Each structure stands twice: as C-alpha cells, then as structure tokens.
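Only one protein chain is missing from this complex, and each of the others stays in its spot.
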Amino acid sequence: MSTSTLSLPRNRDGWRAPVALAGVLAALFVLPVVIDDAFVYHIFITICIFAGLSTAWNIVGGYAGQLSLGHAAFYGIGAYVGMMLVNAGVTPWLGMFAGGGVAAVVAVAISYPCFRLHGPFFALASIAFLEVFRVLALHFSGVTGGATGMMVPLETGWMWMIFQDRLPSLIIAFGLMLLTLLVAWGLRQHRWGFYLVATRERESAARSAGIGTVKMRLLAVAISAALTAMLGTFHAMYLTFIEPGSVFSLTFSIQIAMFALIGGIGTVFGPLVGTILLVPVTELARGWLGAEAVGLHGFVYGSVLVIAVLFMPDGLMSVLSRFFGAGPAARDDDGAGATTSAPSRTQAQRAPIGDVVLQAEHLDKHFGGLHVTNDVSLTLRKGEVLGVIGPNGAGKTTVFNMLSGFLKPDSGRVSIRGADGHFHSPASPGDFARLQLGRTFQIVQPFAAMTVEENIMVGAFHRHPAVADARRSAREIAHRMGLARYLDDEARGLPIGGLKRLEIARVMAMEPRVLLLDEVMAGINRADLQEAIELVRAIRDSGVSIIAIEHVMQAIMSLSDRVIVINSGEVIAEGAPEDVVRQEAVIEAYLGKESVDAAAQ
Amino acid sequence: MEIVLQITANGLMLGGLYAMISVGLTLIFGITRVINFAHGEFLMVGMYIVYLVTTQLGVHPYASVLLAVPALFVMGALTQKLVIERLRNSDEHVQIFATVGLSIALINLALLIFGADIANTPSSGLRHSVGVGTVGVLTGQLVIFFSSIVLVVVLHLLLTRTRPGRAIRATAQNRAAARLMGINVSRVYVLTFGLGAACVGVAATLVAPLYPASPTIGTYFVLIAFVVVVMGGLGSITGAFIAALVIGLVDAFAGYYLGSDLKEVAVFGIFLLVLIFRPSGLFGARRNLSHVSP
Partner (left out) sequence: MSKSRSMFRYAAIGLTSALALGAGAGAAHAEVKFGALYPFSGQLALLGEESARGLELAVEQINSEGGVQGEQVKLVQGDAVDNNQAIGEARRLIAREGVKAIFGTYSSSRSIAASQVAELSRIPYFELGAVAEKVTSRDLGYLYRTNPTAKDMARTIVDMIVESVAPELGMDPSELRIGIIHEDSSYGSSVAEFENKYAEEAGLNVVAEQAYPASTVDMSSIVLLLKEENVDVVLQTSYQNDSVLFLRQADEENYDPKAIIGGGGGYSMEPTAEAVGEDVIDGVLDADFTQYNVNPEFAPGVKEFVEDYKAKYDSAPRSGHSLNNYAGAMALLHAIDDADGFGPDEIREAVDAIDIPMGETAAGYGVKFGENNQNTRAKMMGMQWQDGELVTVFPEEAAVSELKLQD
C-alpha cells in the first residue's frame, strides 16, 4: 500500500498528474452534459456516488488501515435519516447533515470498543455490526417501514432533491464527490493525515511520537461515516425508495471497498480511478454476458477480481504513477548535504550536568508469574548520558517501556521534570511525549509506506503543528542525520543503518529534552559506529538528557557518564563506566560464574 | 420443561453442525490468519459433489466422502498455492478481497451449472427421528454431532502427534522461528489450507442429506463459522467445538424466546461482546495476540 505516490507530486515534472486529474474530473461532469442522454447521465451519477463512497471508505480503510466491511451501515443511516425527515417535511439538504451527524456519532460509539482490533478482526466486527443494523431495521418496522421499505413522495425541485431533469442530480452527485475528494485530499495533507498513516504503519512508534492513536482513528471513522451518510441521503433521494436488504448490505459494503482496492488503497485518488474504471466495465460485462446465461456474468466478474488482485495488488494507482513520473526522482533541493552521508556535527560546547530531570522509583512489574523488574530505581540528570547494560532478557526494555508510558508498573512511579520546572507523573505515551520525552525502539519502527521526510515530519509535528514548518524542520534534521538524499524514498527501502538513523531522526524531530535510546548501535558496521557515537554526543551537547540501552561496549564506555547494570530485573551495579565493568557481579552476570573464578586466579 | 429439553437438544444438534463446518476454518484462519470468505462456498461445492455422486451413481450419500474430501483438499491447497501465497507480502486487505472474488466466482459458477433451484440429495434414511420420551432428533444430526467430536479428536492428535502437525503448530506460533528450524512454511500453509478444506468436505458429506444444496447455501454458514472460530480462540480446535455448541444453544433458545427474526442479533451481539472484551476468544490461552495492539 503505497500512500505517497501521487498524493500530490512535488517534483517539477509532476505537472502531468494534476492536469490528468483535472481532466478526468472535468470529463466526469462535461461528458454527460454534452452527450445529453438520460442513461449516460445515470452512469455518470452512479460513478460519482460510488467514487464518493469509495473515497470516504478509504479514509478508514486506507489511511487508517482499518478494514471496514460494514460501511453500508453508515450509508444506510444517511439514507434512512434523510428519508424519515423528508417524510416529516424536512428537506434532504438538512436531512443530509442530520444523517451525517447521526452516522458520525454511531461510528464513534461502535468503533471505540473495537479500536484494539486489527485487520481481519476489525473486519469481522464491522460485518457483525452491519448485520445487527440490518436485522434491527427489519424488526423495528414502526420506525423504518420494515422489510417493505420506505419511500418519498415524488415532489420535484431543488427543495426535495428529486428532478424531472437529470442535470441537477448530476450536479449534486458531482458536488458531493468533489467534497469527499477534497476532504480526503485535505486530510492527507494535514497533520492528521500523517498521524493516521503513521498509526496504521506502526502504532507504538506513533504513540511514542505523541499521537493520540485512538483519537485519530475515531476522527477518521467519524469523518468517513459522515461523508458516507451524506452520500447515502442523496442516493436514497435518487432511488426514491430504500429497504433494509439493499441498504444494509454486505455485498454493497464489499463493493465500495473493492473500488478502492482496485484503484489503490490509501491513495487519495485511487478510489476515484477504481470507480471510473469498474462501473462502466461492470455495466458492459452485464450487458454482454448477463443475457447469455444466468451466473456467467457473476462468474467472470469474480474471476476478474481475483486476477486483478493477483496481478495488481497495489491497485491501478501504482501502475498509473509510473506513467506520471511521481517515482523517486532525484531531488534538486538537496544541496551539498546530500552528497555526504556523514552527519554534520554541531560544534556546541558541552554544558555541565545539571539537576535531576527524570526519576524512577521502585519499579515493579510482573508478567504472569514472571517478575520482570524488581524494585528498579534510577535518576537522570540534565545533559547526562546514562548507560543501561545487562544480559539479554534482563528486563532493560521493560524498564524503558515503563519510563515511556507503554507499560504501567505494578508499583513504583516515574516522574519527569516538565518545562515548568515541576515534576509530573504522566500516564500514557502521549503524556510522556508532551513532557518532551522521546524514545526509539530496539526493533526499528519505521512508517514503512511513508517517505523518509514524512517519517521525520510525524515527529516534527510535535513541535510544529503546521505542515510547512514540520517539513522544514524535518529536512533540517534529515540533513543533520545524513538522510537528505533519501528524503523522497519510502522508508521500507532503507538499509538497516539508515533505518536506525531514521529512528533517531524521528525522535529528534520531536525536540526532546529526555531521550531513551534502545540499542541504536546494534547491528551497524564498524565504520558507522564511530559516526553514531559522534551523533549521540552531538545530541547530548545540545542539552538533551539521554538514557541508552546498549550492548556495544565501545559505545557505552565512550559515551556514558554513568552506567547501571540490570540483571534478572534488578539493578546490580551502578557507577562510572570503567568502575562498573570491573565489578565481579557484573562480569558474572554477563559471562557466567566460571569466568569470574577464572579471572580471580 | 419438555420444551427446554427439546430446545437444548435442537441447540446441541445445531452446535454439532456449526462445529462440523467451523473446524476446518479454525485451522485455516487460526494458522494462516486469512479471512477466507470463500469458506462457505467450499461447503457449497462439497454439497454439490455429494449431490452429483449420490444421484448419478446411486450410492449412499456417506460414500461420496471418498470423493468430496480429496476434491476439497485439492481445492483448498490450490487456493492457498495459487492465490493466497502469491499475496503473502501484500496487505491483508488484498488477501481478503481475493477470497471475496473467489466466493463470487464460485457462487455464480454453481448458478451457471445447477441453476438457482435447490439440489436435493436423497436422505437415505438419515432423516429418521430418534429420541427419548418427547425429545427427538434425527439420526443424521446425531451422526453429525458425534462425527464432529471424532473430527476434533483426530485433528488434535494429528496436530500434536505427527510431524506435519507439529510443523503446523510451530508455524502458527511463530512463522519466522519455524522457518529458522527448517520448516518449509509455505508448504505448511498449503497443507493447512488443504486440511481445513478437507474438513469441509467431511462436513459437506454429512450435511448434504439433511439440507438441500443451493448456490448461496454457504453465505449463511460462513458468518456463523467466523463467529465460532473467533469465540473459540484462534486455532483452538476444542475451543471452536465448545463455541459452536454455545452458539447452537444461543441460536435455539433465542429463536424460541426472542423470535426467529432477532436470533441473529443475539448471535452477533455475543460475538461482538467476546471480540471487545475477550479478543483472545473464550478459550484462547495464547498470550501473544498479534491482532490486539500492545
């Protein structure tokens, strides 16, 4: 799922894409008007409705990556609310917003408990909700008209959205589609769009960047549901008749999602492209094959779907974007920094070590019967580098998870001195991030489908809410970290050393005061190691306090002001690096008891 | 009291039916993590095979198991080999839609070949009512119920006592580790898919004499099957069996006391509650839940 392709190409020869897009949109409106044929109007109105529905779905299914197969529920809510209000004498222009509002509320209410569910499980939950809605709509016939459905009186005119002419219907359908596209495009350009994609790609990294992942998902669901419902109201007026079976339909939900998939899930204009291609093709196939034999058309449709998915799993947009040259073209704004991969060192003088900025007291944590950390206490002073060492499985990362809010200790507490000078005890990763604590992950957590620049921007938003500022800041950091020449590449393509740097760059973009580094030196080669050490030193010199978990002794010894050793969940030693490594308990912990005896002889 | 006993009996029989159909899906979904929307259509294909064999050759419906099981095994294995495996590195959305496409194609293929009418497999005495006192069930239902137990036991032994079974379990636990241990993961997946589909072949053989086959018969079963599998806990075959009985009982009691139109609300409502409050399933003991965020 490639999100960045054609979202809006920034390179200079990318003018073709916007022009093509404008041409397609214009054709959608102009063609039926020129041809002036009722059937052609109908086809284009259908395209507009489905393109709108599919684009709205894509906000949840694509951006947020939550595979909803129950979107017909929101479409149905829009249709029913709109129609009930019309029957009560309220114009669908108001009904549309009422339906959108109800759908947004319902969407938030049913998605909130499901936010922990991913992939297939979210999909199943959404199907279950849809089924429940359908059965309830059938059962409460007093409200919904039950199985026999609901109709509107055939009063024509703009007031009732029913027309003798076809042009007004096209205008509304086209307008709603434009609105949906605009919202989808705007969202993708906005900070929230970055947050959504980041949440989809790596939820924990997103949380550590201070993103309220649940809130973002709910926002996406609410926007998507409201747009879907508004289209539902219009479509109900266009059909003048709705029934639970055809409105709350799983087949319909799947169809909406399918258009997005064929076009390119997660891309802004993929759903539009998918719909423009598939609606006419479906009509054509039905015309050619439908009369031949019952089932033949469906069989071909299903088979083509499988084949399309097999050969174009990334959708039409990935094929199109190759034509429109939005690929990883060379950037011309790299400047000299691009040619050298070496991080440019800031020559700041190291400030003296100051007061305590972070304090962990008596942290205890059990996993089941396992006592992973036992009474761990530590302090970190301003401008200090604290090294944390210990054998694998000692509980170091668990300590980090408690220091950054990912795990709640069973007892004990973590407090951080805020910018206001007082100590706070934050509860969630977001709260920690707001107190300017940043962390990296032992296993790098890049937002794979985003470009390097976008990855860093996710961190930069923390300090620079405006997209332009965040981008500027991200570029600057990328230069500093030697990532400049990768700016437009998707993160998934970076070598491991680049990923490690990206991990730090994203955190640095948050401009943290406290930085938790989890084995950033592991797995990088000797040449890069010295660079990395320099890099951390430079960060320290800019006034950031650092706790680093590390196995690479060379790094620990040269960087740390102080080292603590954790073994079996307990702090077994603490002190200056050179003193600590000589302690018997430490050698024993690392190398086993025999080595200690051997060394003593 | 009589009525409660009869409802319980009906619920258990229904549960046996659901278990029969879901066991295969537990294997497939629990291990490959692919929502196979075509699972119901596997059942449909199996039932048409039984229908054809029985009516064309004039044999007892149960004899067609000899054809239905291998045919379904091949069908499942091919689905994995030719479709799912090629999409292994794609988004999970993509895999789901591939199976949706497969499901649409299969339903319409059946429509093309057999028409929309029901196809009726001879019941060969399996619709004979047996019972104690006023409580009665069909012989065919009893066969399904006990066969589902046998199937659960056999699969359990297969997974715990044989080499391929252990490979399947290891792959389910940790794909990467399994690969490191020299297990051919993609072959394990093909095997799992085939095995799961073969279970559906057994189910089809037993179900066909009791229910008329039609192109859309699978669509009702597939949702219930997913409910059962998720409730039972991922990949837990005994869990799925118990969940199937629970859903069968809920179905029967809700149908009687709530009304048949609302029983789906009860079934899906319980499913949603389980998903939300116990995403690991009622009987899932695995701590490592890849589908729940940290």
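Some points to look at:
Letters are used for the chains, namely A and B, taken in the order the chains are written, and counting of residues starts over at 1 for each.
The working rule: a contact is a pair of C-beta atoms (placed from the backbone, for glycine too) under 8 Å apart; a residue touches a chain by one contact, two chains touch by 3 or more.
Keep in mind that what you see is a predicted model, and the values were worked out from it rather than measured.
Considering the full assembly, A:Ala38 is the residue among A:Ala38, A:Leu370, A:Ala419 or A:Ala527 that touches the omitted chain.
Note that of B:Gln6, B:Asn36, B:Ser148 or B:Ser236, the residue touching the chain absent from this view is B:Gln6.
Mapped onto chain B, the interface with the missing chain covers residues 3, 6-7, 10, 14, 17, 115-118, 120, 127, 129, 136, 138, 211-212, 214, 216-217, 219-221, 251-253, 255-256, 259-261, 263-264. In the full complex, chain A contacts the hidden chain through residues 31, 34-35, 37-43, 46, 135, 138-139, 141, 146-149, 151, 153-154, 156, 162-164, 166, 235, 238-241, 243, 245-246, 280, 283-284, 286-288, 290-291, 294-295, 297-298.
Quick note on the criterion: only the chains that are shown with their structure count from here on.
Within the complex formed with chain A, the chain B residues making contact are 29, 33-35, 83, 86-87, 90-94, 96-98, 100-113, 115-116, 215, 223, 226-227, 230, 261-262, 264-265, 268-269, 271-272, 275-276, 279, 287, 291-294.
Listed in rising order, the residues of chain A touching chain B in the complex are 1, 61, 67, 113-114, 116-121, 123-125, 127-129, 131-132, 135-136, 138-139, 203-204, 254, 257-258, 261, 265, 293-299, 301-306, 308-310, 313-314, 368, 406.
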